[in-house]
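After the structure tokens below, expect a handful of questions from me.
Note that one protein chain of the assembly has been removed; the remaining protein chains are unaltered in position.
Moving on, here comes subunit A:
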Amino acid sequence: MSFNKVSIHSVPAMRVEADEHLGDVFETLGYTESFKYSDTKLILGYSSVALAGLMYYLEKKFKNDFTDRTYVSYLQLAVVSFFIVQFVLYCFTKFVEKGVKYHGTKKNKSISVFTSTKSKFDPNYNITLKLDGNTHKTTIPLNELFFDDGFLSIDAFKSKITGFVESFDKSK
């Protein structure tokens, strides 16, 4: 668990810092973080970078000679697969991940957490929890989660989230 000093006058900075510690908070509630979304995105991202690298390698190998049919067909293949991978990545972020900040499991329960702030001047941190198909919403003012020196108070964050989760999830 590492903490960064953030500007307590910047709502986005506080939101990002709080998002990064959702894992720690839900760990105390007994959830294990699932990295399947970020792993999928990483694999897709790395493969598109690899495809661009391949295009660069082809350019150097064939000296970018467009009269060479083999070069052009390899390049076409690489370009088409790059855009397919990018399209899949876009669809995944937009329709599958849908802004999930935390995804965890406890026994056979799975939880997804979405967070947002209305604007960069509104310190109200909106949290939406999806637990086994049921949606629960709460709002925590970000200024109650941070010390004056700009560090996140993990205990305050934990107690607020724990209180919220226990209000609807009675099972231990």
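Please note the rule applied: contacts are C-beta pairs under 8 Å (C-beta built on N, C-alpha and C of every residue); 3 or more make two chains touch, one makes a residue touch a chain; residues count from 1.
One rule holds for everything that comes next: contacts and distances are computed from a predicted model.
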Record-based protein name (UniProt) of the chain missing from this complex, from "Zinc finger, SWIM-type containing 7", "Ribosomal RNA-processing protein 15", "V-type proton ATPase proteolipid subunit" or "Signal peptidase complex catalytic subunit SEC11": "Signal peptidase complex catalytic subunit SEC11"
Residue touching the undisplayed chain, where the options are A:Asn4, A:Thr32 or A:Asn64: A:Asn64
Which residue of A:Val72, A:Val88, A:Leu131 or A:Ala156 touches the chain not shown here: A:Val72
For subunit A, residues in touch with the removed chain: 7, 10, 12-13, 45, 48-49, 51-53, 55-56, 59, 64-67, 72, 75-76, 78-79, 82-83, 86, 120
